[in-house]
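Have a look at this one.
Note that one protein chain of the assembly has been removed; the remaining protein chains are unaltered in position.
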Amino acid sequence: MQNRLEKAIALAGAAHTPAAGVAPSGWAVLLRRMGRFWRSAMSNRGARVGMVLVTVLVLVAFFAPWIAPYPPDEMGAGMSLLTPEMAYPFGTDEFGRDIFSRVIWGARLTIQVGVIAVGISLTVGTLTGLVAGYAGGWTERILMRLVDVVFSFTETLIALAAVAVLGPSLSNAMIAVGIAAIPFYARVAYSVTLVERNRAYFDAAYVQGAGHLRLIFLHLLPNIIPPLIVVATLGVSSAVLAAAGLSFLGLGAQPPSPEWGAMLSAGRDYFNQAPWIMIYPGVAIMITVLAFNLLGDGIREALDPRQTV
Amino acid sequence: MSATKSIEAPNDEPATRPAPVLEVRDLCTEFRTKAGVGRAVDGVSFTLHEGEILAIVGESGSGKSVTSLSIMGLIPDPPGRIAGGSVTYGGRDLTRLDEKALQKLRGNEIAMIFQEPMTSLNPVLSIGRQMTEGIRQHTGMSEAEARKHAVEMMRRVSIPAPEKRLGEYPHQFSGGMLQRIMIAIAMSCSPRVLIADEPTTALDVTIQAQILELMRDLRATTGASIMLITHDMGVVAEMADRVVVMYAGRKVEEGRVEDIFARPRHPYTRGLLAALPVLGTAGEVGGTQLNEIPGVVPALTDLPNGCRFSDRCALSTDKCLAEDPPFADRVGAHSAACWHSDRLAPTMEATS
Partner (left out) sequence: MASFLAQRLFAALLTILVTTVAVSMLIHLVPGDPVQIMYAQSQGTTPEQLEEVRARLGLDQPLMVQYIQYMGRVLQGDLGRTIRGDQPVLELLLARLPNTLILATSALVIACAIGLVCGFVAAYRRGTWLDTLLMTSAILGVSMPHFWLGLILLFYFAVHLQWLPVAGSGAANLVLPAVTLGVTNAAIIARLTRSSMIDVFDQEFIRTAYAKGLPRALVLYRHALRAGLVPIVTMIGLQFTYMMGGAIVVENVFGWNGVGRMAIQAIFQRDYPLIQGFILMFAVVVVLVSVLMDLLYAWLDPRIRNR
């Protein structure tokens, strides 16, 4: 985590070369840069594999009703605890539900977790870091000190505390996981903002008399986006892991939800007779997390070839 | 060029010819890159004699540092490797020695100092440790004896309060002091050959002069031969007995320093000399003209046909573009690899 942060900061400096002196609308520049950025990221083998896996995941989630042979909660779709066979590729669980169908439907929940949790941390974190970096002075000191304090707690504890307050449910788990990662995004956004604030284009816009909002949203924000894309991509994998963990503990999705962590939690009592109950949801989590890790690492390398992990 | 170059041989018997210490023959060193295999050093030969200072000159990318690392057996493999040729020292070909045998030579009989003293010393180890470890490795001294020797060496390179400074760390020293320490480390086992890779490039001008002075002193007192790698013809003029000029992995000119400065036989050497600020005109800042050679050293994977310097050379003709000029080796004398050596006029200093 620390390492990711340092990398993100390092690449903030290396990511781009805005023409000195002119104050282009940051978004236009960003759009033009994205094409190059994308090609460069996709020249990385890991990133290509990650992208393919992510695409498959999204397609599976979108077409779940057509792909899955049974509804996820149809009890007695088959006998209970059937071994995997043609009709039930991943076997059935203790209620005779088709595990394959449940894993397919679970992809929807996982995508939701990724989007909502990362959405929360990305929005709040970016704004915090951006404002702190832009404002400077006391605002900066207080905000960032607070962020540092929260950061030192580890995401697990913050997520637990949030669930303790909100109560167990999948949506609360998403919110909790999102809140827990805010400090991380804030620190990245903050350090990148500091770099950008000292660039020529920012001074130029400032001299031209751009207002605070214009400076922040038209000039700074688009320029801090590339490193944040890396952080957010890797962030999806930690969010998915964390939310699955909460569900596994019973603090997230509740039965009969086909959320993968919750499926593992419910299946543990039958592990002995029916190991497949435990295998497929776990593999699904792992592939999802792996996909976003590969993609994130690849994009990072594309942004900054010096850093190769 | 009347100045400082030829120092009397440290040898007391003036009759004896300086014997060769290190002979490099047809050295080829390759690097494997994404763009293909590049020969950073391509068939380079030269001889380093007893007690002499031989300057290897060229811009960055000319292969001079790779030459020195090849001699030391320090080419990182992969991606690099010595593809051919020999380096003869003490009757043995260093390119064929195993790692163990090389370790016995490195820092003991052949020592090396580098360009950036600040980054060439380990920031987390004390100066004392970094000095004594080499001494102990090669002499079998105890830690206490090695420390004593280290203090002695620090004194010889004029570091004040050496006993105290032995316990300090690199960040507590200035760049000039660190380069003195690097020299002390290199000289601590009385090597016969010292390879100095741009030893003054990273330093202030006044410190540069001190370091060069120190190296000359050490040569005089120990009789070590020095291979001085530099891109700075000013340093060459001040230090070297003989000069090898390298360009794009090849030796393009070799000769005594007086000859090279008075009558360069390769346009590249001529260019390097022209890039020197003209002495005596330093006062008129605006007036001094630094003549840089246009263009850059070509990429090793993308060398021009014919003479490698042809695309930057004012004298270049169709023959230069078509045929690679051989190195006209006139043994022991001043030679170059150029079709048009005879068309080069002597420098101003030679005519005046």
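Think of it as A and B in the order they're written, each chain with its own count starting at 1.
Note that in this section a residue touches a chain if its C-beta (ideal position, glycine included) is under 8 Å from a C-beta of that chain, and two chains touch if they have at least 3 such contacts.
Computed from a predicted structure; not experimentally measured.
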| item | value |
| --- | --- |
| Candidate in contact with the missing chain, chosen from A:93, A:155 or A:259 | A:155 |
| Contact partner of the left-out chain, one of A:239, A:253 or A:285 | A:285 |
| Contact residue for the chain not shown (choose from B:45, B:86, B:137 or B:158) | B:137 |
| Option touching the unshown chain, where A:114, A:245 or A:258 are the choices | A:245 |
| Identified contact with the non-displayed chain, of A:62, A:217 or A:271 | A:271 |
| Touching residues on chain A - with respect to the absent chain | 1-3, 46, 145-146, 148-150, 152-157, 160-161, 163-168, 237, 241, 244-245, 248-251, 261, 264, 268, 271-272, 275, 278, 282, 285-287, 289-290, 293-294, 297, 307-309 |
| For chain B, residues in touch with the removed chain | 72, 74, 78, 99, 102-108, 111-112, 114, 116, 119-126, 133-134, 137-138, 168-169, 171-172, 182, 185 |
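Definition applied: only the chains that are shown with their structure count from here on.
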| item | value |
| --- | --- |
| Inter-centroid spacing, chain B versus chain A (mean Cα positions, whole Å) | 53 |
